[in-house]
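Missing here is one protein chain; the remaining ones are kept as they sit in the complex.
And now, chain A:
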Amino acid sequence: MTATLERTAPARPQQTPRSVRAVQYVVLVGVAAVFLGPLYWLLTTSLKAADEIYQAPPEWWPSALTWENFGLAWHAAPFDMFFLNSTVTTVAGTALKVANAVLTAYAFVYLRFPFKNVLFMGVLGAMMVPGHVTLLPNYLTVASLGWINTYAGLIIPGIGSAFATFLMRQHFLTLPREVTDAASADGAGHLRTLWQVVLPMSRPMLITVLVITAVEEWNQFVWPLIVTNTVEMRTLPVGLLLLKDQEGPTNWGTIMAGTALVLAPMLLIFFVAQRWIVGGITAGAVKG
């Protein structure tokens, strides 16, 4: 490869030497191992028998697999209640939050209202308020509403939507105005236009917002930790903390089985809905 050669054919990609390519592949495999290793360790530990977990040094490859740890975890803490609470919180929380985002975005794009741009800045400004700063006042507000240790207390404070509203609004603004105008000229009210025209045209963005919101709701930790106070009302991530404190460092098999139970649904959703999650994340970055 001489300089003159490069000058005559600048548009052609450089040939990468085989040795460089080999190093690149070694690094790529190393990176994969960094991310796969811990997950492999989690899965195999949760399926190992206790004596194999507690041998020194521990075994990288389990000799036999058992479901025993999952049964133990299920008995050590009420995982059925954790699952129920996490599911109710995630489904209701996601539905209400996304409904809020869609209705608010539609109103701001398609309806007239005095000073609505000022109002919209108010919605966006909520993104500047760090959630952790609101913990104590929100706890006191929820307590004065009598919502401590209830689903309402778990769900309602989180259904206000700024980022999702922003994403939906940006998307609605790209829709051709003629279509919605035609629908309303056709006698369709705004709710029908939203439901039958605007939403079907916004499916990819709607799915993105739904998936991102659901992931956030499922993974919530500090709010369920402070707003619930009985074992029966705990969600999965908080329940896992209880399991860990209770089983201590002496029962890793049980704890890893519990951890796998918390992680599995999100891993599943991630690999199914990956492209929508990635699309939403990068959309936020490009616009932010």
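Basically, contacts are C-beta pairs under 8 Å (C-beta built on N, C-alpha and C of every residue); 3 or more make two chains touch, one makes a residue touch a chain; residues count from 1.
Quick note on the criterion: contacts and distances are computed from a predicted model.
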Absent chain [UniProt protein name; select from "Sugar ABC transporter permease", "Actin-like protein N-terminal domain-containing protein", "Anti-sigma factor antagonist" or "Chemotaxis protein"]: "Sugar ABC transporter permease"
Candidate in contact with the missing chain, chosen from A:A107, A:L167, A:L210 or A:M233: A:A107
Options A:P38, A:G71, A:G146 or A:P204, residue touching the unrepresented chain: A:P38
Residues in chain A touching the chain absent from view: 3, 6-7, 10-11, 14, 24-25, 27-28, 31-32, 34-39, 41-42, 45, 53-54, 56-58, 60, 100-101, 103-104, 106-108, 111-114, 116, 119, 122-123, 125-126, 128-141, 156-162, 165, 178-179, 181-186, 188, 190, 196-197, 200-201, 215, 218-219, 221-222, 225-226, 236-238, 240-241, 244, 249, 252, 255-256, 258-259, 262-263, 266-267, 269-271, 274, 277-278, 281-282, 285-286, 288
